[in-house]
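With one protein chain held back, the other chains of the complex are shown just where they sit.
Lettered A, B and C in written order, each chain numbered from 1.
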Amino acid sequence: MMTNTLSTSIQTLQNYVNGRWIDSTTTQWLEVENPSTGEVIGSVPISTAAEASDAIDAAHQAFQQWREVPATTRVQPLFELTQKLKAHEESIARLVSLENGKSLPDARAEVKRAVENCEVACGMPVLQQGDTLIGAASGIDGQVLRLPRGVYTMIAPFNFPAMVPFWFLPYALATGNTYVVKPSERVPLTMSYLAQLIADSDLPPGVFNLVNGSVDVATAFMDNPKTAGVSFVGTSRVAALVAQRCAANNKRFQAMGGAKNHLVVMPDAQLDQVIRNMITSCYGCAGQRCMASSAVVAVGDDTYRRVCAAFTEASKQVKVGDPLNPALANESMLMGPVISAKAKQFILGMIEQGIAEGATLAHDGRNAKVIGDHRGHFIGPVVFTDVKPGMAIHKTEIFGPVAIILKARSFDEAVNIINEHQYGNGASIYTQSGYWARRFKLEAQCGMIGINVGIPAPVAPLPFGGMKSSQFSAVKTQGRSTIHFFTEEKIVTERFWAGDE
Amino acid sequence: MMTNTLSTSIQTLQNYVNGRWIDSTTTQWLEVENPSTGEVIGSVPISTAAEASDAIDAAHQAFQQWREVPATTRVQPLFELTQKLKAHEESIARLVSLENGKSLPDARAEVKRAVENCEVACGMPVLQQGDTLIGAASGIDGQVLRLPRGVYTMIAPFNFPAMVPFWFLPYALATGNTYVVKPSERVPLTMSYLAQLIADSDLPPGVFNLVNGSVDVATAFMDNPKTAGVSFVGTSRVAALVAQRCAANNKRFQAMGGAKNHLVVMPDAQLDQVIRNMITSCYGCAGQRCMASSAVVAVGDDTYRRVCAAFTEASKQVKVGDPLNPALANESMLMGPVISAKAKQFILGMIEQGIAEGATLAHDGRNAKVIGDHRGHFIGPVVFTDVKPGMAIHKTEIFGPVAIILKARSFDEAVNIINEHQYGNGASIYTQSGYWARRFKLEAQCGMIGINVGIPAPVAPLPFGGMKSSQFSAVKTQGRSTIHFFTEEKIVTERFWAGDE
Amino acid sequence: MMTNTLSTSIQTLQNYVNGRWIDSTTTQWLEVENPSTGEVIGSVPISTAAEASDAIDAAHQAFQQWREVPATTRVQPLFELTQKLKAHEESIARLVSLENGKSLPDARAEVKRAVENCEVACGMPVLQQGDTLIGAASGIDGQVLRLPRGVYTMIAPFNFPAMVPFWFLPYALATGNTYVVKPSERVPLTMSYLAQLIADSDLPPGVFNLVNGSVDVATAFMDNPKTAGVSFVGTSRVAALVAQRCAANNKRFQAMGGAKNHLVVMPDAQLDQVIRNMITSCYGCAGQRCMASSAVVAVGDDTYRRVCAAFTEASKQVKVGDPLNPALANESMLMGPVISAKAKQFILGMIEQGIAEGATLAHDGRNAKVIGDHRGHFIGPVVFTDVKPGMAIHKTEIFGPVAIILKARSFDEAVNIINEHQYGNGASIYTQSGYWARRFKLEAQCGMIGINVGIPAPVAPLPFGGMKSSQFSAVKTQGRSTIHFFTEEKIVTERFWAGDE
Partner (left out) sequence: MMTNTLSTSIQTLQNYVNGRWIDSTTTQWLEVENPSTGEVIGSVPISTAAEASDAIDAAHQAFQQWREVPATTRVQPLFELTQKLKAHEESIARLVSLENGKSLPDARAEVKRAVENCEVACGMPVLQQGDTLIGAASGIDGQVLRLPRGVYTMIAPFNFPAMVPFWFLPYALATGNTYVVKPSERVPLTMSYLAQLIADSDLPPGVFNLVNGSVDVATAFMDNPKTAGVSFVGTSRVAALVAQRCAANNKRFQAMGGAKNHLVVMPDAQLDQVIRNMITSCYGCAGQRCMASSAVVAVGDDTYRRVCAAFTEASKQVKVGDPLNPALANESMLMGPVISAKAKQFILGMIEQGIAEGATLAHDGRNAKVIGDHRGHFIGPVVFTDVKPGMAIHKTEIFGPVAIILKARSFDEAVNIINEHQYGNGASIYTQSGYWARRFKLEAQCGMIGINVGIPAPVAPLPFGGMKSSQFSAVKTQGRSTIHFFTEEKIVTERFWAGDE
């Protein structure tokens, strides 16, 4: 069904259930838009709860065999998929750019991280092993088995159409569970493409399923008695609802919400090396990532002055345009549009509010020059200085290319600004000093910490996840941590009495 | 305040907050009853939400220093406590018998398990270690830190006044968190005694706190913004509420609910060795434990007949009386009262229902001879045969000395009976065969599996926890698993640029 | 250089050093023989110590960069190699059959295990992670880093030309070490073929090297100051020398020696299912594997009688012939030749000795019908009964298709026969009983235990290795255990003092 070439015609999406592509029976369809041009590029079904239920049934049925497949056999399709994803990297990246609007380098990095999670999941035959205790009591032994649990489901966000589902699904499959994913209805093309690669990787029918849709599908995931768990990435408001509903239904959940990540710049930071790093972090994916570090905290008057000047200047160099415009192929720092007209409207509103609150608009990207086609939802880099904790532009996750710069008198004050914020996803510090680095690791109340790293997103062999309102769940994703989400620890206490010899 | 001798006078309980015993300011008090005699032995304050809040504040304050204490120093008080618990084992066991009514051997076994959990928690300086990844990217390293999170709280049940709190609190303290425990208001004396031992173990003030009370205190644990997690052991109905409320408040929770554990007897089981084992499991603690295996499933007609006969006969040998009656000190199988008149009433009602449903009352312990003092809430062993899945006496956790015997035509049918039940705490099989043992481990949908073991409660170096409605939470307790509940995985991505040499 | 077709011409082998195939400068060459036909199929250089030294230098040079490659990047060539090995499975298997003489199913199984080890090594970015201890002392943290160590080397045996090197090399490369392998000079073609696949997998030059040769090369591995470790698989006599020499030179070593594996048959074993299993174990690879279970111990008179009869009868069904003879492609149990005329001579001598010692020659395969070409080193299945512990045919590893059957009066006697033997590689028991299975696991002094499994060779995600004279080294190979051989634990104790803010 899928092809490697991105046709200019409108693609009508199907669901993938029980090993087959099927047409949705829904009457409700949504147009998929290219945010760089406003053109319609696809049509996605808003599938019904019944369709979600069918997919869950298929996954539940497939689970009965899949759970019994030996561990080393179970990862064979993932080894295959890993190769396929690498071979198709450029096609996937272009599709991500097309429907999400992010630059090609950003899209390629996203695909690479998806592959990396697949690769880590391939190690499950060792990682999933349980424990043995010889001599729990006299003549009695103990075992811990880490067994698959059933049907896991995923409700995906729009900002990383390729990567975010791969934070979960390779681990689910490798541990012996089956899966149903619902991509964001705003960027569903990528997952359809990926689904075909998965389908081609020798997974038995029903082990992996894709249902396009919206709230009804998501609700089915949380309420259907046959699902064992739900992963969600989106806003904190919805994450809280997901957590609560899953808890009531006694399902496992990983619900990841919003973020407002701080970059602390200490006086000893090497500013020339730091600024480029910060620019990538603030404006990559047009600021629409949960690891974007859009709140800069400079420690001390002098540092603050130097950061404001250098960062504002560097922000001006960022180019804006359609990432698939061949003329822009060699731009080193290109920023695409935000995801939709509605998103742009929200961001513009936040900028107005920042001005009204008294922050200084050091650089105004609202009317930035767009290179090439102007129809997309473009906003250029925006820099606010003189921002104070508690302003709306500090409290809110703007999810757009709006950087704010705050001043702190000391390290302690900088950490305090972070710790009093509702979100606790990531935070970074720039310093040459091992002392401040250590204190920052221990004291900043965020799940992911960067030391001289602008985007402190851990690689796939390490866990990924935030604190406070950024994460509703005990268990983080990626690497070893996923085992605790995707397996059931069954504890065996065993003795045998002698019979006849 | 506490003494080793159990005075006959009524003990008025206090709270232990911030290193000091303090009188509650509540106006609401409850009488603590000796269930073997009906005598009042204590008076427990139903503390106010404000008092709970004070304790949480103290714990939160203490956390700021406790978290920074080195790991090997942090376990010193636990090493001390371990020795103290061993030295006081008999006193604690007698106190448990006094207020809970269980036999002294059962009470001693309970204390031993509490000690064992303490001992495992002493190993935290190794267990809590995080991970390092050299070469997350070129010149960039990753670290996973497992750090304490803050104030943890516990809402304890009546059936194991000494053991259940120790499933959690030693691990919480060893990992660097601080603690507030609310014992069951029906059996609060034991925890007060234990609190004094903890207090004597050189813990800084505020690290451990005890607040007597009921729903208001429990609610404060779930709602106070300063608490990081809640452990609950009780009914599934309340466990679901705890889970939901904690999820909404973004707190970690371990909520353990009800159980109905099955003992499957295969035709090849060595019956003479098995029966004594089953009796201990069914009638220990008067059937009031979440690991009691009160539903026997015999596979095949012949097995069924033999099990019914032998088990009913053995049930008749169980003695009933006050466990602290010195005249009964040498009884090998002595059963005490159930916890309260209300509990007794419920159990009698269930027996009536069993009769009404058509089960055969093979042994009727309702008017069993009580040795000595008759005033307690005694019920003798009750055996129902001809029980069918779906009968109320099969579906309900009776939490009393009522055994039911079902017949299955095959192993598959036996497992099916288990898997269709709402609860999934524990299940055991008696067989000589490695084949049936393996299939049972993998197929019985319960968190804890016994092979020729009547009470499949894992020892403390292994995890403890159920499935389905028996457990609302991903993370089990005891051993290594507790780390995932009591620590925050913080992931660090770190690079340094060269400065001047 | 290599091609997928096995040419009938004689192949002249080269060495692969620093990313290039080079001709050996040695004056000493050996002919490689097809043991099924006696035809010469290759010519292998017996490289000089200087050539080995050059390869070690290349590996040492390459190590300086390879160690710094990020963990996830380092496994990319292994992911590629995994795919290539799968694609070339049949060619490799045929090459193994050609030079080693084992049946194609045996050869395919060997290649699959090689692949499996590669796959497990791909998980190294998680498995190699070190540890962190926050709070080793006040303000002081600890780290454990698991770092690569340098140049590792391998001295390979003739019996598994494809698999044995892959017990080590994928792990060495994945952990960041570099490698030099010396295949057995009797079966060097397979490793040359594999080397080309490795060469095609994007490893930097010098990371993997192949030197054909004999004792001089092996000695260079042990003595060169630039090598960090030596893996050896062969006889116990040489293993002891390797261990001693490496210890004196302070190098790590894994030296695996001989074996004589016992199969204990208990009276309750299901004999019909067992016999086929035993036949595969005894005669697969013509008995030339360290996991062959050639010593059967039947417990009890009746079991002994039944095992002797059934096993002897089944032995008669084994076909003998050239495994690459197309006419034999569909034989379900085909046995090829032993490796050489000399090996055949040794085996025939052992058979003579067995007869002289008074064992009963229940089936004499010495003149077994060879289907097709008769020129190879064929011996048919040989069965001795009435064998007593201490006979030479029991004490010696015959490494040929000679099965011996002993009788034990009890389980204890059977275990005792095993435990008094000099070797302790593997041992299996056939029983339905969980009780005997458990005791066997704990009491049989062998590194690898089978329960109703004829060849107790663990899969790659688990460790592999023996006890007693079967293994000279603390650390086993495969899976997680390899980390302890291939990495250096470096322990860091770290503090920073505050400087200026």
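Note that a residue touches a chain if its C-beta (ideal position, glycine included) is under 8 Å from a C-beta of that chain, and two chains touch if they have at least 3 such contacts.
These numbers were taken from a predicted model, which means no experiment stands behind them.
Asker: Touching the absent chain in the whole complex: find that residue among C:Leu30, C:Val69, C:Ala240 or C:Ala392.
Answerer: C:Ala240
Asker: For the full complex, which residue in B:Thr82, B:Thr175 or B:Gln254 touches the chain that was left out?
Answerer: If we include the chain that is not displayed, B:Thr82 is the one touching it.
Asker: Touching the absent chain in the whole complex: find that residue among B:Asp54, B:Glu119, B:Glu185 or B:Asp216.
Answerer: B:Glu119
Asker: If I consider the whole complex, including the chain that's not displayed, which of B:Val32, B:Leu133, B:Leu147 or B:Met266 touches that chain?
Answerer: B:Met266
Asker: Kindly note down the residues of subunit B that lie in touch with the hidden chain.
Answerer: Spelled out for subunit B, the touching residues are 71-72, 75, 79, 82-83, 116, 119-120, 122-123, 125-127, 129, 134, 141, 266-268, 299-300, 410-411, 433-438, 442, 459-461, 479-480, 494, 496-501.
Asker: Provide the residue numbers of subunit C that touch the chain removed from this figure.
Answerer: 131, 133, 136-137, 140, 142-145, 147, 240, 243-244, 246-248, 250, 252-253, 268, 270, 273, 432, 437, 441-442, 446-453, 456-459, 461-465, 467-469, 472-476, 480-481, 484-485, 488-497, 499
Asker: Contact with the hidden chain only, please: which subunit A residues?
Answerer: Subunit A touches the missing chain through residues 68-72, 74, 125, 128-138, 140, 143-147, 176, 431-435, 437, 451-452.
Please note the rule applied: only the chains that are shown with their structure count from here on.
Asker: So which chain is farthest from subunit C, going by the mean of the CA atoms in each chain?
Answerer: So the chain farthest away from subunit C turns out to be B.
Asker: Approximately how many whole Å separate the CA-defined centres of subunit A and subunit C?
Answerer: That pair's centroid distance is 44 Å.
Asker: Could you please state the distance in Å, as a whole number, between where the Cα atoms of subunit A are centred and where those of subunit B are centred?
Answerer: 38
Asker: Just give me the whole-number Å value for how far the CA centre of subunit B lies from that of subunit C.
Answerer: About 49 Å, centre to centre.
Asker: Can you list every residue of subunit B that touches 2 or more other chains, as numbers and ranges?
Answerer: 131, 133, 136-137, 140, 143-145, 147, 432, 437, 451
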